[in-house]
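A single protein chain has been omitted; all remaining protein chains appear in their positions.
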Amino acid sequence: MSLKKHFTLGKLAGLVELELVGDAGIKVDGLGTLSNAGPSQISFLSNPAYTAQLADCRAAAVILSRDFASKCPVAVLLSDQPYLSLARVSALFAAETAIESGTHPSACVDATATVASSASIGANAVVEAGVEIGEHVVIGPGCFVGKRARIGANSILHANVTLYDDVRLGRQVRVHSSTVIGADGFGYASDGERSIKIHQLGGVRIGDDVEIGAGTTIDRGAIDDTVIEQGVKIDNQVQIAHNCHIGANSIICGCTALAGSVKLGKHCVLGGAVGVINHVSLTDGVQVSAMSLVNRSITRPGAYSSGTGLMTTGTWKRNIVRFRQLDAIARKLKELESSTDKK
Amino acid sequence: MSLKKHFTLGKLAGLVELELVGDAGIKVDGLGTLSNAGPSQISFLSNPAYTAQLADCRAAAVILSRDFASKCPVAVLLSDQPYLSLARVSALFAAETAIESGTHPSACVDATATVASSASIGANAVVEAGVEIGEHVVIGPGCFVGKRARIGANSILHANVTLYDDVRLGRQVRVHSSTVIGADGFGYASDGERSIKIHQLGGVRIGDDVEIGAGTTIDRGAIDDTVIEQGVKIDNQVQIAHNCHIGANSIICGCTALAGSVKLGKHCVLGGAVGVINHVSLTDGVQVSAMSLVNRSITRPGAYSSGTGLMTTGTWKRNIVRFRQLDAIARKLKELESSTDKK
Partner (left out) sequence: MSLKKHFTLGKLAGLVELELVGDAGIKVDGLGTLSNAGPSQISFLSNPAYTAQLADCRAAAVILSRDFASKCPVAVLLSDQPYLSLARVSALFAAETAIESGTHPSACVDATATVASSASIGANAVVEAGVEIGEHVVIGPGCFVGKRARIGANSILHANVTLYDDVRLGRQVRVHSSTVIGADGFGYASDGERSIKIHQLGGVRIGDDVEIGAGTTIDRGAIDDTVIEQGVKIDNQVQIAHNCHIGANSIICGCTALAGSVKLGKHCVLGGAVGVINHVSLTDGVQVSAMSLVNRSITRPGAYSSGTGLMTTGTWKRNIVRFRQLDAIARKLKELESSTDKK
């Protein structure tokens, strides 16, 4: 970002409570990778695989653990958890977007909406009847906030977010652009020929400190609510169907799709483009690797996967023929084994 | 939703044409699940697996089939198809959004657009030249409707929907937020180095009673139109590429992707996150399970799948090595078999 913030190393070390070994007066204005950081930037060493890059590092200072300090040619910010310290330092440099409170003259805010005086409503945003918007909330340009929705203090909707009627967001929730929360769940009953809509009468409740990426969709519940507990982090283009329940502090990577009524425990991690079929439950602490299909409930914490791994298309074409024969192959092997035993 | 509608049980039974066994005067204001419904809510029993929950049900009444009526401790609404009846009851409780007809002062509607007097154009919506909007249509806030698009009576575009030029929607079509209909299909010809755009000159035609979820994209055709027939239901984040043709009353679950010129029959069901490669045809009545790849045409109705199913990551890592050797394993087995036969 081009509006840079400046600190001395000493000041910065104090703000993030790290021990500085080096010149406290050096001025810093941003972050850089070990290989690219310039003399006004802070870098970090978290993955030991990059240790060799330390020798040539030109950063102002490097965040690292005591074990690597002696190898660092520049100033050092000592941390037991360098990656966590990086997160804290990144917050110092994050662009002050200098949001002005108040409602842009082009926004349409219903007279019955309650908007905190410290909140900001962007250009061409639409806020409908009965909405409640907390202190320091930012509603970006072009956002739509449906009737009776509630948005807790310090939450941010980036531009062009859509909240349907009655959606409830906690505090410090951040929602990125083009995301839609509260659209109808996908529910129909067949009359034998046509699909008759089951009107989706539940809502969506999202806890505090949740972040939701761009282009994500979280549907309202059919009868009860869809629930995202506190501290959950959801990436871009994730689909969360009606009546899912996502446990606190779980992480859902991009393009993952949860079908209806999935129950995800706390501290789970779903890799990118994972699919979870409807009505399954995953216990706390489950990790699922990228592009896996979860087609049954998981009752033990641990790592799970599906798929075949990558190969050349030539090899793949031969192997997928054999996959279709796999049960026959296994039976033949068993037969052969028992006939061999008999000989 | 917080604006509740009220009925007596007797009135409700009459509206949905079900036989009531119980007190017709009980007041009801919503739906609840068997385990959660309170004394002013209607519940339902469709899946016999939940029969045990009947005993403790506190609902005002339960929709169920005659077979289970004797086990129900509260009033009963008798139905041969409880799930279908639920759909009809849900419509009674669906929030009356009380849309006012007319154009919001902040909307930009071209002077050459034809807008029915009963239609509603929301705040900051944009309607371009030559558009035709039918009776009782609702164009949500922030929607964009491109030149010469036509929208049939009683259709609803939720907030922030985009229709490109010349898109045609039938009657009773419902489109959810952030969905884009009529963007360019993905077509290029290589000049050996660069990709030269094939301008997409076809349109999109969508039949009556189609519902389209949030964040879905349906591209315009390259030469002929992309076509969605009547009664099709499409979930969130579905991708339908140029020149697809989707047969009547088919159902496409969330995050499914159809490549160009896919032909889907009538009454098909594609599970979530299914992929279909370009130029394949699926006959009527095909069901494809979640996350399957359809890499060839399907000429017989029935259920189809691909993928490996889930396992622990440890087991998976060993097995994917073997998958790459699968053809070799099968050949070796054959050899062994014939050598054993000879002995």
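Lettered A and B in written order, each chain numbered from 1.
One rule holds in what follows: a contact is a pair of C-beta atoms (placed from the backbone, for glycine too) under 8 Å apart; a residue touches a chain by one contact, two chains touch by 3 or more.
Note that the coordinates shown come from a computational prediction; the quantities given were computed from them, not determined experimentally.
Visitor: Taking the full complex into account, find the residue in B:92, B:198 or B:269 that is in contact with the omitted chain.
Guide: B:198
Visitor: From the list B:146, B:170 or B:247, pick the residue that touches the absent chain.
Guide: With B:146, B:170 or B:247 as choices, the missing chain is touched by B:146.
Visitor: Considering the whole complex rather than only what is displayed, give the residues of chain B touching the chain that is not shown.
Guide: Looking at chain B, the ones touching the missing chain are residues 106, 108, 124, 126, 142, 144, 146-148, 160, 162, 164-166, 178-180, 183-184, 186, 188-191, 193-201, 203, 215-217, 219, 222-224, 237, 239, 241, 255, 257, 259, 273, 275, 277, 287-289, 292-296, 298, 302-309, 311, 315, 318-319, 321-323, 325-326, 329, 332-333, 336, 339-340, 343.
Visitor: Write the list of chain A residues that the hidden chain touches.
Guide: Missing-chain contacts on chain A: residues 1-2, 30-33, 36, 81, 83-84, 86-88, 90-91, 93-95, 97, 104, 106, 122-124, 140-142, 158-160, 176-178, 209, 211, 213-215, 231, 233, 235-237, 249, 251, 253-255, 271-273, 290-291, 307-314, 316-317, 320-321, 323-324, 326-327, 329-330, 333, 336-337, 340, 343.
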